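Only a single protein chain was left out; the remaining protein chains are all shown in position.
After this line comes chain A, so read on.
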């Protein structure tokens, strides 16, 4: 079965980039435009995504708040969440980790590395 990835990014460019990369690697992609929208999309999904990829800096609800909210539901602790971050931003990685992120993807991402990261966390 095709695995489903929920991507959350307020940048249309990033969303499309993720979509093209992931779709060409055989994933089904569901998109959201910010953390709040991500929560809403997640609530509306029949089957929970196999992996969530989220940006950090977003309007309304940022990536940290989004992850905390997802993790506050015990049934959603098993969904791997990867954050999009820049290479050396240790502070963001750290905060994302504390919020409950499973791992991170360094921007700008290399398509193979992106898929690698997903395979590392997806069941």
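The working rule: contacts are C-beta pairs under 8 Å (C-beta built on N, C-alpha and C of every residue); 3 or more make two chains touch, one makes a residue touch a chain; residues count from 1.
By our rule, contacts and distances are computed from a predicted model.
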>> Looking at what's absent rather than what's present, what does UniProt name the missing chain, "SUF system NifU family Fe-S cluster assembly protein", "Beta-propeller domain-containing protein", "Putative nitrogen fixation protein NifT" or "Chemotaxis protein CheA"?
In response: "Chemotaxis protein CheA"
>> Using the touch definition from the top, which of A:39, A:53 or A:115 touches the missing chain?
In response: A:39
> For chain A, which residues lie in contact with the unshown chain of the complex?
Replying inline: 10-14, 16-17, 20, 33-34, 36-37, 39-40, 43, 57-61, 69, 71-81, 86-89, 94, 97, 100-104, 106-110, 113, 120-121, 123
